[in-house]
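Shown below is the structure under consideration.
Right, subunit A next:
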Amino acid sequence: NGADPTTTTSEPPPPTTTQPPGPTTTGMMDELVYDVGFDPDTGTIKLGALAALTGPIPGIGASLLNGHRVYWESVNADGGVAGMYPVEVVVRDNAYNPETNVVVYNEIKDEVLAFSSAIGTPTTASIYEDAAGENILVAAGSLASQWALTDNVLLNLGANTYFAQFANAPYWAMNVADPAIITDESVVGIIYQGDDYGQDCKNGYDFGQANTGFNHQYEATYAATDTEFSAQIGGAQAAGVSVLFICALPTALATMLGTAAALEYSPTVFGSSPSYNPVLPSALGGGDEAAGLAVFASFPYYGLGAGPEFEDDTPGMAELRADLEAHRDAIGVTDEMINAFYYFGYTQAQTFHILLEAAVANGDISRAGLLAAINLVQDVDLGYGGAAGGYGATPLERIPTNEDNIGVPVSVTENVFGLMDITGFFEAPYMADWDPAG
Partner candidate 1 sequence: MAVVSGLILEFDDVHLSFAGINALDGVSFTVDEGELFAIIGPNGAGKTSIFNCLNGVYRPDRGHIRFKGEDIIGKKPYKIAESGMARTFQNIELFGNMTVLDNLMLGRHHLFSSSWLAASIWLGKARREEIENRRRVEEIIDFLEIEQYRRYPVALLPYGIQKRVELGRAMAMEPSLLLLDEPVAGMNLEETEDMARFILDIREELGISMILVDHDMGLVMDIAERIMVLDFGVNIATGTPAEIQADENVIRAYLGEELTA
Partner candidate 2 sequence: MTSEVKSEVRPEAEQAKPVISVKNLEVVYNDVILVLRGISLEVPAGSIVALLGANGAGKTTTLRTISGLLDIHEGKITKGTIELNGERINKADAADIVEMGLVQVLEGRRIFAELTVEENLKTGSYTVTDRQTVTEAHDRVMELFPILKQRLRSTAGYLSGGEQQMLAIGRALMSDPKVLLLDEPSLGLAPLLVQQIRDIIVDINKQGTAVLLVEQNAAMALSIADRGYILETGKVVMEGDSNRLLRDEDVREFYLGLHAGDDGKRKSFRDVKHYKRKKRWLS
Partner candidate 3 sequence: MAERLLRTTYKRDMALIPNRVQWFWLIVLLAWLFYYPIFIRGLPSPGFWLTIAILVLIAATGALGLNLLSGFAGQISLGHVFFLGVGAFVGGTVNTEAFTTLSGVDFWGLGMPWWVGVLAGGAVAAALGVIVGPAAVRLRGLYLSLVTLALVFLGEWLFTAEALAPVTGAVRGRRVDPVSFDVPVLRDYVTKDGEALYLAALILALVAFLAGKNIARSRVGRAFQATRDRDIAAEVIGVNVTWAKLTAFGVSSFMAGAAGALLGVFLGNPLGSNFGGAAGLLISVEYIAMIVIGGIGTVVGAVFGALFVVALPELIKFASEQGWLPFIAESGAGTLDPAAFSAILFGLFIVVFLILEPLGLFGLWFRLRNYWKGWPFSY
């Protein structure tokens, strides 16, 4: 979009597949087409990462970035993409602020091939149109389903959108769980954060409701800065809600559940990711994790979009653990950085890596070539035990996965990601009907 200085006005990008505009490719691979972000002498591919290292979410930002870096470090340890093109990640802090994001994006966009990580929905929204104008691929550090509709913003194949989390869960609760959690007698409600994140959850919830017909009775919003939820929780209680969907951030979730427990109100709770956090039980228990887990169990609590467990013996997790051990010291990963956001950053890089490999195999790592490679990547299995994800040719096919998985809280000593997956990846039959464009 126009904010950004080097957007060529409306003309289509120059073709790059036939003749590279830069110095002719020499050295490594004669037929490789490239334009920006590739150094033919060293074979290095430069990628950008827009991280949130100050501002409101520096903790999340650091975890995500470190997962990302560890992955590329391990790729480089094997020689790089296709075993021969090492990757260099240029990191900039956007402070989770759209304005700053535009600045740092512009600072490095002329030197990188693409952005393999760009944290946040509002921040990514501020750059994706400019990026589209320049054929720059952006991997969004965001689970908003809206990105399914864009050509050049990539969702993470290793995670589920908020929409999918809330759209699938009712089906599981009614038809798969035994005994059923949502029945005809159940009164269902939702409390969600009043922003784009909450809205995505709410849309998923509505879609699930329309397809399963559960008895929706209650809806309340809260603001990200709220610290008191007795009104929302009390409202649900007064409405007789027995199954409550919550789309929140960890602090708010903990406070809501604490309030509910104090009010002796214990609906079954479904929480979106990242509502849950592995240290929440400890917090709710005043430092005593067991007590906190008991509180969670008393509802009970189901965490959506749970993802795999850290100790899963899937090939994906085995690799994640191995890479972590091999490279954590070089990158500086501390124990407390290892969490779901670390996993997100790691899988985001992994998703991106698959694309790069496809582009190299296709002989074109120009920006346009990379974009085109999206269509080459279908039915990819990242190896975490879920169904294959992938991208399609049209925006509507670019929903990497419509699946969900659900977990329940366990001790962080059992699983540093905190949720024990109880469903595996699953997809409600009606998800195939979902059309994000209408």
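The rule is short, and it goes like this: contacts are C-beta pairs under 8 Å (C-beta built on N, C-alpha and C of every residue); 3 or more make two chains touch, one makes a residue touch a chain; residues count from 1.
The candidate set was assembled so that all candidates are chains of the complex that A comes from, given by their letters.
On a predicted model such as this, the values are computed, not experimentally measured, just so you know.
Candidates 1, 2 or 3 all belong to this complex, yet only 3 touches subunit A. Interface of subunit A with candidate 3 (complex): residues 1-9, 51, 53-54, 56, 58-59, 61-62, 65-66, 69, 91-93, 95, 97-100, 102-104, 106-111, 122, 125-130, 133, 146, 149, 194-196, 198-199, 223-225, 331-332, 334, 337, 395, 436-438.
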